[in-house]
Each structure stands twice: as C-alpha cells, then as structure tokens.
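Of the protein chains in this complex, all but one are displayed in their positions.
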Amino acid sequence: MSDEQVTKKFLYVNRKAPYGTIYALESLEVVLIGAAFEQDVSLAFIGDGVYQLTKGQDTKGIGVKNFSPTYRALGEYDIQKIYVEKESLEARGLTLDDLQHLVYEDEDDDWAEKDAIKLVSAKELGEIMEQQDVVLSF
Amino acid sequence: MSDEQVTKKFLYVNRKAPYGTIYALESLEVVLIGAAFEQDVSLAFIGDGVYQLTKGQDTKGIGVKNFSPTYRALGEYDIQKIYVEKESLEARGLTLDDLQHLVYEDEDDDWAEKDAIKLVSAKELGEIMEQQDVVLSF
Amino acid sequence: MSMLHTVNKSPFNSDGLSSCLQCALAGSSVLLIEDGVYAARRGTQYEALVQEALKDKKIYALQPDLEARGVKSNLIDGIELVDYAGFVDLTTDHDSVQAWL
Amino acid sequence: MSMLHTVNKSPFNSDGLSSCLQCALAGSSVLLIEDGVYAARRGTQYEALVQEALKDKKIYALQPDLEARGVKSNLIDGIELVDYAGFVDLTTDHDSVQAWL
Amino acid sequence: MEFGILVNEGPYQHQAADSAYLFAKAALEKGHKIYRIFFYHDGVNNGTRLTTPPQDDRNIVERWSQLAEEHDIDMVICVAAAQRRGIVDPEEMKRNGKDADNIAPGFRISGLGQLIEAGIKADRLVVFGD
Partner (left out) sequence: MEFGILVNEGPYQHQAADSAYLFAKAALEKGHKIYRIFFYHDGVNNGTRLTTPPQDDRNIVERWSQLAEEHDIDMVICVAAAQRRGIVDPEEMKRNGKDADNIAPGFRISGLGQLIEAGIKADRLVVFGD
C-alpha cells in the first residue's frame, strides 16, 4: 500500500454553540478542506454543539455571516455520518425537528437520498469515538 | 466638590480560576493600578474565582509566573474589602483555611491588623453589588 | 432602578447564570446576550431556574442573538425581548451594570 | 490500549467532564489537565461523578497543574498523578487521544 | 449619558467585540456619548491593522476605526496587555526594539489608569468579554 492510499478515520467533535465563539465556523472550514483528502470522515455534535445545527438561524441583527446553510452542503462533500448526541438534545429541550434536515446521496444504493444525521446515545457515541484514528476537537 | 474629588465605589468581580486563563492575573494588575486613584474599592471572588486565593500555589512545573503572593500585598494598597462567596467555597469543598490569610492595617483603629477576607453569602454579596457604581468583571 | 446584570454564556457551559441569579436582588434585572440567550428557551434543564427567578426579577433577552441562533420561538413566558437600542435603555434605566463573564 | 480523553476545564464552568464521562467506554482513560484538575479534589460537587467513573475507567491528573493551583493534596483515592513525561506516555499507550475542549 | 466600554476579547474568536461595537453604535444613535472604549486582555487584538477578513464577512478592526473617526471616540489599548500579545505603535516599536508596528488608525496605546478613569468619568461602564 503506497503512502497516498492510507485511509484514517477522522472524527470532528463539535461541542460549542455557534456565533458566541468562532469554533463552529472554523471547524466547518476544516471539514470542507479535509473532504478533499478522502479519509473516512465523521462529525459529532455534543453538548452546546447541537445548537450549531438549528433551523432558521438569521444573523442579520448581529452583523455576522450566517454559515448555517453550509451544513446542508456537507452531503455534496460526501459526508454521510453526522452524529448528534441524544442526551445533549434532550437536555436542551430540542428534537430532531428543531435541526436542519441534512442528507447525502448513497452511491451504493442508486444514489438514493438518505439522512446524514444519526441520533445516538452517549454510549453509542463512545463506541464510535473508540474506533477513530484522529479526533479533532473545536 | 471639584472633579478630582469624586469617589466612586469600584467592585472587581473575579469568577475565573488562575493559570488556565490570564484573567486572574490581569485583573490583579488593574486592582494595583486602580489603587492609586483613591476610589472605594472592593474585590469579590465568586465561583471558580475563589481558587485564585488558594494557599501553596507552586507554578514551577508549568513555567508560568506564580502571582499568588501579590494578593498578600493588597493590604499595603489599602484594599480592605475582599469578599469570598460562601456557596462557591462550599461547592468546591474548600474552607477559609484553604485560602491565603490576607490582612490590612486599620488606620482608624491604631493600625491594628485585620482580616481582609470577608466570607459572605450570595445574598449578602448581592446587597454589596447593588451599592456599587462601577463593576469590573474579569 | 437598581442593577442590570448581563449574562453572556450558555448555562450548560458556565455557572454564570446560576451564580448571577443567586446574587441578584429582588427587583433587579437580568439581560441574556450572546450564548446566554439559550437560557430563554422553554424545555431546557435550566427552565426551572429561570422560572423561579422571574418571580421577583425582570429577565430580558437580546433578540438579535436569539434570531442568530435560530431559537427565537418557544421562549419562557415573561421574558422580554429587546434589541440593541433596548439594551442601551436598560443600562441607562438602571443605576449600574454588572457583566457575569 | 483504547482511547485517552483529556479534560482541561473546571467542571463548574463546562460540561466537558460530565459529557466525557458519559461517552467514555469502560477501560478507557481520562487525563485531567489545566483547570480540569480541580475535579480531582475531594469534597467538590463533582466528587460522586468522578468516584462513579473510577469504577471502570482510569483517571489521571497532571501534577504540575495541580501544584500550580495549590490543590495537590486531598485528592480522590484512585486518581493517579503524572508529569508531562507521563502525559506523553499516556498518549502513546493509548490508540488515540480526544480532547474535550 | 456618557458610556465607558471595556472589551476583553479579540476579534472573531469571541462575540464580545461584535456585541461591544453594536452596543456602542446603538448608544450613539440614541444621542449618548462614549467617553472611552478600553481594550484589555486579548481585546487589544482589535487594534491591529494587519487583518484581512474574508470579503463576505464584517471587518471588525476597520469598523472600530471608522466609528472612532466619525464620533471622535477615544479608543485605548492597554500597554501591558498589548506587549504580551504583540500590538505595537511606532513609539512602542522604538521602546521595545521591534522592527514593525501594527496599530490600526484611531487606536492609541496607554496605561490601565485609563480604564479606571473611564470608570470614574463615565456614567455607566459596560463590560464585554468571554
């Protein structure tokens, strides 16, 4: 196997709310650049990170760029595994209906449109974390 | 009363642990400079801010300057009111014995040495806050 | 008059809100800004804390920050929304301002 | 082997520790660094959480950070202290590292 | 009324610089005055002219410079905090033997006493931070 073909499991862990700090936006910028490297990519949204995915963000009043539409482009970058922690959503009184609907097209299933967001418990997320080679936290 | 004689009540609110961030150190730098302005100064330590006052800090292993001795110099800057919130201490399993002994000399009482730290409840601290003109938070 | 307290952090990642509400006297006001506005939502773990505070304090939330975060609906009853002009008015209507950073 | 989790914030001002301990699998390790080391002390509101985690996880604390903060005594039994060299060893002894920022 | 404003965080990383700016603008629009804006901690990083933010984003530093010019606002960067973080005006450059300065128009570097003075002179001091 040549050096170029190494595939590692990358997990991006998002634990911060958007706009109060820049981590959410700059994390997304890494994900988009990273997509070109053809690694096995997953995203996790835990704690206040789940707030990044809320529907209906409108930043006109704070004069900051609204980057939430970018999450909908992740499917085009072939990002298929977006894990949202169940306990974090519940603690915030949110359900999946409060979040954007993120999809990807499954090339192994005749390009059927599928949900990218997977609701997982903390323990399930723990199992996923253990399988990763590289964890980038923001 | 001329402009120079205005005396305001200044409260410095410290809510962050030392060394993890610089706020504790740079807050102390403001207090020392501010002392020259002869205002009515109080300090409050709430939440993780109470950790700023612990005894026995030794920063050799992290290569950062140990600024905790500076708190003992506050008395010489005539700072007599250092409020520590009771609930915050208790939640952290700490007592006054875990904190440095800070004193000042009371010029109205024949320069008797007195405790600068006053243990107050959240509600008592709330009363003190209401009396302030300027609150500087770090 | 009395004091205006501002809280700018999510209650999930700071004890700023709970500490503020413990100290703040009856009749004082609390303004939620930045990530602090998440506490204005119904259904969070911190709703009871906010409901309790509303009994004797005024609680405001900065609307532009709620809108940015997509959480302007489903707010706890009794919380009043203000824009930046309203924020300025709150600071002049009170004797002093304390930020819970 | 398995994963090394690092926690660098005070449990009073971040849900990083509790979130980490909810996710971390039995047999994995947690290293407290920076303001995260306050969770290693006996008598805090978070002691029960840490005690529970110790049943099936290893918990370490970075000694230089404990010493800097004046809280190196009165630690919860079972927490192991490491210096920076030990921190490095923990990262190589585990398959991967996750920072709970 | 006259306001003092304290900014404790740098541009972009935290919202504090945005909130402070929008507050200042709203205060001026209501006819209030701003006695001084003081930049402390990482807040000193609001005063570098070397930023080039993305075209579709706000330019936080330029926005401050414009506000200061239009309304003749005194914007002060703490010298001690600036030295730690590398914000330099021509005088500091000379004093500390540096080969460049990076201060943006409308900002000046001075001591912490300027913050205390703002607390004394202004009717309200409003703090923005993390």
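Letters A, B, C, D and E mark the chains in the order given here, with residues in each chain numbered from 1 onward.
We adopt the following convention: a contact is a pair of C-beta atoms (placed from the backbone, for glycine too) under 8 Å apart; a residue touches a chain by one contact, two chains touch by 3 or more.
Not measured: the values here are computed from a predicted model.
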{"item": "Visible chains that the absent chain touches, using the contact criterion stated earlier", "value": "A, B, D, E"}
{"item": "Absent-chain contact - pick from B:64, B:103 or B:128", "value": "B:64"}
{"item": "Contact set of chain E toward the excluded chain (per top definition)", "value": "10-13, 41-42, 45, 48-54, 57, 61, 80, 83-88, 92, 96, 98, 100-102"}
{"item": "Interface with the unshown chain - residue positions in chain B", "value": "19-22, 62-65"}
{"item": "Residues of chain D in contact with the chain not shown", "value": "6, 8, 33-35, 64, 83-85, 87-89, 91-92, 96-97, 99, 101"}
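Quick note on the criterion: only the chains that are shown with their structure count from here on.
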{"item": "Closest chain to the centre of mass proxy, which here is the mean CA position", "value": "C"}
{"item": "Distance between chain centroids, defined by C-alpha means - chain B, chain D (Å)", "value": "29"}
{"item": "Where chain D touches two or more other chains, by residue", "value": "12-13, 15"}
{"item": "Touching two or more other chains - residue numbers and ranges from chain B", "value": "16, 47, 133-135, 137-138"}
{"item": "Which pairs of chains touch, using the document's own definition", "value": "A-C, A-D, A-E, B-C, B-D, B-E, C-D, C-E"}
